[in-house]
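The structure's right below; bear with me while I get my questions together.
Complex shown without one protein chain; remaining protein chains in place.
And then chain A:
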Amino acid sequence: MTVVVRFGPVSARPGVRSLVVSSVLVVLAVLVGFVSLSRGAGWDPPSEVLGAFVGGGGSPVVVLQWRLPRVVAALVFGAGLGVSGAVFQNLTRNPLGSPDVIGLDAGAHTGALIVLTTLGGSALSLAGAALLGGLLAASVVLALAAGRSSGAGLRLVVVGVAVNAMLVALNSWIILRADLEVALAGAGWNAGSLNGVGWEDVGPALGVVVAVAVALVLLAPAIAQHDLGDGLAAGTGVELVRLRRLLVVVGAAASAVVTAVAGPILFVALAAPQIGRRLAGAAGTPLVPAAATGAVLLTTADLVARLAPAGRAVPVGVVTVVLGGLYLMALLAREVRTRW
């Protein structure tokens, strides 16, 4: 069963289940975010957190200036990573072809590090360099893995693993070479961390993610045709080459901006679209459930990371790597019998 959603000239016909699942996921993400708001050294009662919002008690500075940016960042970045993953998985028609696997995140990190250590770097130049580095790494991996033979999907991943390993090595070399202060700043987001994210970081990233969302809404009809296969898409008037290029840039922008602010947060982009797809019972890899799942995953992972004893900051990237790696293992174990 489907319903038609219209906003002016744009319309979509999502399945009812997809719509319900996405709404539930969004509510869940906000709830986890709220729980996260009440977590400091200990737990604050919900009334105090709510009070901080309406100005009736609690501690507005702590909740609104310290914790809220981090929670908003987790929600927005999670959604951005989920969308980016879904775009690339659609593009490569491969559940493993997500930006963290094909070297995009590591490349973005390299770009940001180079700017940070040589130019000092404003937020804008960092994001630009991250985008450039990510695009470069992803293009290299996609080109090296190209080929028609069997097992192309896995080859993409293994080439990605190799390029990733090189880039991660390069990144640690850059960090170790740099001056101590720069190195400390760089090492902070080496493992992907939301520690110390403030409003000034969240604002620009939020803008980019919204821009990506708008671009994807405009491209949605063409993406839907692309999902049906190259032949059908070209036959119904989709310019495939142009669409693919646009999608690579849009998908890369979403995950590069996250990497520029928080460092490489791995596996959200890999797992979120696949979990969202299964929950929504959809045929392709739909974008909205992917974004909602990504937001839930990252806020939850960040909450888990913050449960560590006070003063021992565990980067959220560590949590997502552990959870996502296990998910990837499960995915592989299940598909032993089916493909490849």
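Worth pointing out:
Going forward, a residue touches a chain if its C-beta (ideal position, glycine included) is under 8 Å from a C-beta of that chain, and two chains touch if they have at least 3 such contacts; residues count from 1.
Simple rule for what comes next: contacts and distances are computed from a predicted model.
Chain not shown in the complex: UniProt lists it as "Iron ABC transporter permease", one of "Iron ABC transporter permease", "Glucose-6-phosphate 1-dehydrogenase", "Monovalent cation/H(+) antiporter subunit G" or "ABC-2 type transport system ATP-binding protein".
Checked against the full complex, the one of A:Val161, A:Ala234 or A:Val249 touching the unshown chain is A:Val161. Across A:Val62, A:Leu144 or A:Val249, the residue that sits in touch with the chain not pictured is A:Leu144. Per the touch definition above, the residue from A:Leu124, A:Leu176 or A:Leu232 contacting the chain not shown is A:Leu176. The missing chain lies against chain A, touching residues 96, 144, 147, 149-152, 154-155, 157-159, 161-163, 165-166, 168-170, 172-173, 176-177, 191, 266, 308-309, 312-315, 318-319, 321-322, 325-326, 328-329, 332-333, 336, 340.
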